[in-house]
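What you see is the complex with one protein chain gone and the rest in place.
Read from first to last, the chains carry the letters A, B and C; within each, the first residue is number 1.
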Amino acid sequence: MTVDHLAPLAHLRRSPLGALADRLAAGSVPGPRGVLLREIPYLAQLNLRLDPADPAAARAGRLLGTPLPTRSGAVAETGALRVLWLGPDEWLVVGPDGAAPTIERTLRQALGDDTGSVVDVSANRTTLELSGPSARAVLEQGCSVDLHPRAFGAGRCVQTTVSKVQVVIDQLAAEPAEPTYRLLVRASFAQYLADWLLDAMTEYRQGPLG
Amino acid sequence: MSSRLPTGGRVDRSAPLRFTFDGVEYPGLSGDTLASALIANGVLTVGPSLYRERPRGVVTAGVDDPHALVQLERPQNEPMQLATTVELCDGLVATGLQGRGRLEEEPDEALFDKTYLHTDVLVVGAGPAGLAAALAAGRSGARVVLVDDQPELGGALLGGREEIDGRPGPAWVAEVRAELETQPETRVLTRATAIGYHDRNYVLVAERRPDRPGGGGRLWHLRARQVVLATGAHERPLVFAGNDRPGVMAAAAVRTYLGRYAVLPGRRAVVFTTGDSAYATALELAAAGAVVPALVDTRPEPPAALVEAARAAGIEVLAGSAVVGTEGEERLTGVRVSALTDDGQLTGAVQELACDLLAVSGGWSPAVHLWSMARGTVRYDEALAAFVPDRAAQDVRTAGSARGRHDLAGCLTEGLTAGAEAATAAGFPVEVPATPSCTGDEPPAAPRPVWLVPGESGDPSTWRDHFVDTQRDATVADVHRAVRAGMRSVEHIKRYTTIGTAHDQGKSCGVAAIGVIAQLLGARSPGEVGTTTYRGPYVPVSFALLAGRERGPLFDPVRTTPVHPWHVRRGAVFENVGQWHRPRYYPRPGEDMDAAVLRECRAAREGVAMMDASTLGKIDVIGPDAGVFLDRLYTNGFAKLPVGSARYGVMCRADGMVFDDGVTVRLAPDHYYLTTTTGNAAAVLDWMEEWLQTEWPELRVSCTSVTEQWTTVAVVGPRSREVLAALAPGLDVSNEAFPFMTVRHTELANGLPARICRISFSGELSYEVNVAGWYGLALWEAVLAYGAHAGITPYGTETMHVLRAEKGYPIVGQDTDGTVTPQDLGMSWIVARHKDFVGRRSFARADTSRVDRKHLVGLLPVDRAELLPEGAQLVAPGTDVTAVPAESLGHVTSSYRSAALGRTFALALVRGGRDRIGDTVLAPLPDGRTVAATVTEPVLFDPKGTRRDG
Amino acid sequence: MLLIACPWCGERDETEFHYGGQAHVAYPPDPEALTDAEWGEYLFVRANPKGEFAERWVHGAGCRRWFNVVRHTVTHDITAVYAAGQQPEDRNGVTA
């Protein structure tokens, strides 16, 4: 299967938060205390499991163009792909819409005969992007992980919970004062998370008295 | 008559406010508390006491006030607020309370939220000690958070006349604040009370946000590497007859009212103290224009300099004396003073002094609440007559009055040291700054605590006006009674008398009570009695604050499938299954549930029907040992399942009880695709990981949840094949080419790649079509379209339940309850004999192998129209259900009207049920009737299974 | 709110974890060889000390790894953290 093959089906897709796009836009706040929220639908996501000591790990690094990150919460960037550390033998390879088949092929090739797995989970989660000067403050209302730039920052990811929802938070490279977080969330919880974030953004929408 | 002083204070005279108390409107100033504004208007009495209805007034100027409780009506309705902590605002309305608040029906609109914050150093309290600590720590570059419950920083400096570096205290405070603001990593929170201190420096801070409509707030969850507690001290009351009268106030509070709020609580004031600190109160009262006829000091020889200063101000010092009684009805009019012997007995004549204010200082109790909640120990310091922090149990320090240090210079030094040390310990080394010069650089002289001022007559058993806990109206007589009844432990006396259990949790009276108890028990000192346990919250906090945003729509996530919008449009009635909203049935106009379900069932049995099965848990189990792994978890075998085939399996817990079931498909030699029940998806994945990681790490298997990756639509019924043929034109759907319990991958007519399993939870020919989640709605609409000609009918969980029950398929959690084995369900066939699996050994236990356990059986009510309630009990014929206890045989687990059977039926767990097939059992119903039903095999419809091939 | 150091992810709030009870209780190699009493003990009886306790946790909201912790059941102080399969004494380098 190639990217092109599926492209004609694009009109059949519905992203988990597609119907909320207007609300997300309306809830976003521009400006120096601002915070923006949008869905980035259909990112390719491949779950990779392998033993980092196996040759497969090195092969994956070669084929992907970056070694698999081995430090907790590290993110490796290669071309349009982001390789997120999820666990000592688990990674999430995130790429642009449509790239899943290619990534899958690459990863399978890397895995070869070694033990492990490659699972396409692109539709399992969607992505909410929260950015802007107040993005961290909004997230801190429901996230107990230390997101301060001294403890976290661009190029780091973390699996945790925001409010009552499990997420993978991936912080993109940006000004520390204006961070951009990608929140990967299970499709069935996406609406709750979006509602929760919009609610947490109220304070910034309504000004300091919110 | 206004008691507002013409000058001074930290109130804003350019911002007058109006407020209403007990129905009367008064003026006030911005910067006032309700209490200071009331005092300014000459109102000292707040409300009657809880039980004895004695008038009670304001005592302190902070969170430690024992009974100045009001019901706030505006700006928001809130019961049990302390007048001493309510910030005045324009239009405020409040009424005094008699110790109990009133909850209002009107919905609470205020916004309460939460935030997590991590810091290197947390400083609690922004008096001189805390400010100094924050300053020193902040200079290190560490992340510092300073919290204080007052609207303004400064603590005791706000009310006092101390000078630092030659400037008034507040000027120094402003300077420190300015420097803190330049530190990028320092954050200052005011109106923020640390309410709880938990393990690993987890501190909860409740922030009041009067700027939010309805007076909302924020709960901060702070995790600190190092903590400095600079929480100050609470001034203690003294226990003497009539010590509860309005006009009896804490001496330091009187000073705060004078200095911070510029109000004069009384015009003729007597001061009663056991130590140095109240001398300042006396002097400042005199300076403010009050007459101070006497300062009563329990010490026979108070420090000469203080006595000198008092005399110079025209205040007579009555040394070695105590106030032994008070006069007045609604308000104090006078006190009675007597000399004390060395052992605290009254001696000599009693002197009467007219006054409308008695400023009392019974000594200082360091605010060790948070320290103790952090499991720090306290020890009784005889010299200070106070419980002070002893051994820390976490990374925490104390500074200033919180550790018994009462001179300003000492507080500053301790604060600077604690702050610098905390930062250093957190990894940000920094020097201890030099202590600025200041007034009050000598520790006060030793106090002479007097725990119980004897009454002028009688003995302790009769001292019913010697109040120990004014809010609880608990007196020395009550303590005496507890002791006389045999109680020896302070914990018992607390509970017997309820001392310290009221709104203030004994902040001011707690240690005084211990002193009284010690005395009545004949203990050497309060230290021998010990304190009761300090517990959070430090001040009462609203339920709403703790609930935060997780209310109403955000209380709990609603999980939905990609098809959900269609279900909503179609008017489905939903059911909560775990966190999911699932369509229960789709009523057509005019239909009730019964009608809708009968129609949906009929469609599935006679034509074709469809259902959204996407909520089933789905797990990819991959690896060379996946088959072996599943063999160990399921009671039946999976290792030999052919690729492309599916098998139903049951999982048990180690105790042999059914835990989950579902169909697993083998997609490749090393790849299984496993489904779980909707409610158990997470639990099953956890279960698998637990065994894999902790017991069988040698198995080369990995599990990945793909529940939302796939949307699943079940197409069910005799005509499902023709619908599938149209939907998946490239697929040979014949029985031979696509047999039961197999899987196919194909492209649907609309181009969607799909995984199709031929499995059946209804006994009918049926298919489950899976596509990537984001195509889910398109799939659903496609199935509808391709099934339209056959009248395809969407159905919900209720129909699904009926269809499966007609076939005797159990629902885990409905027909099982954690006490049911596969054998009990009549599924011995699924329990492999020649392999071990989790739970197997349990079947051989004495009780588990009994033949008369409860079995799952079918029930046919004798009256074919009688629908047994699910949950109904069953008894044997002849049982007298009016005699108790009557023996139960079991209960109905599932019960429906069946279109296919043309009658009602049920499933039930019945003791020895399989041996009762053909027998009658009775169901005593809630309405008093007892109905009969015949026990049958659980499979009532198509027992031979002829329909699954279409 | 315990603060638990996942050996992989570092310190996180307790709410990210699930508790797994006593550590080092192996599934019996041959359950059939056990008496009912022995099997019952495996099923139901776990140590319940007041003091240090070797116990299992899984970082459910994080890396999903099971691991072992030595925690004091009164103070909640965690004195060791080590991977599943390791014994407290042979944990190499992975400590709290």
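Throughout what follows, a contact is a pair of C-beta atoms (placed from the backbone, for glycine too) under 8 Å apart; a residue touches a chain by one contact, two chains touch by 3 or more.
Here is the rule we use: contacts and distances are computed from a predicted model.
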Protein name, per the UniProt record, of whichever chain is missing from view ("NitT/TauT family transport system permease protein", "Acyl-CoA dehydrogenase", "ABC transporter ATP-binding protein" or "Sarcosine oxidase subunit beta"): "Sarcosine oxidase subunit beta"
Partners of the unshown chain among those that are drawn: B, C
Of B:377, B:576, B:828 or B:920, the residue in touch with the unshown chain: B:576
Per the touch definition above, residue among B:98, B:462 or B:742 touching the missing chain: B:98
Selected from B:61, B:204 or B:759 as touching the chain missing from the view: B:204
Residue, one of B:113, B:163, B:284 or B:655, that touches the chain absent here: B:655
Positions on chain B contacted by the hidden chain, ascending: 50-51, 53, 76-80, 98-105, 107-108, 196, 198, 202, 204, 219, 481, 484-489, 491-492, 495-496, 498, 501-503, 505, 533, 535-537, 540-544, 546-548, 550-553, 555-556, 558, 575-577, 655-656, 813-814, 817-819, 842, 845-848, 869-873, 875, 881, 884-888, 891, 893, 924, 926
Absent-chain interface as seen on chain C, which is shown: 1-2, 14-15, 18-19, 21, 36-37, 40-41, 43-50, 53, 55, 71, 73-76
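As a working rule, only the chains that are shown with their structure count from here on.
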Separation of chain B from chain C, taking each centre as the mean of its C-alpha atoms, in whole Å: 27
Interface hub residues of chain A, defined as touching at least two other chains: 90, 144-145
Touching two or more other chains - residues of chain C: 64-65
Of all residues in chain C, those that touch chain B in their complex: 1-3, 18, 20, 26-28, 31-32, 34, 36, 39-40, 42-43, 56, 58, 60, 64-66, 75-76, 84-85
Chain C residues within the chain A interface of the complex: 8-10, 12-13, 15-16, 61-65
Interface residues, chain A side, partner chain C - complex: 72-73, 86-88, 90, 144-145, 158-161, 166
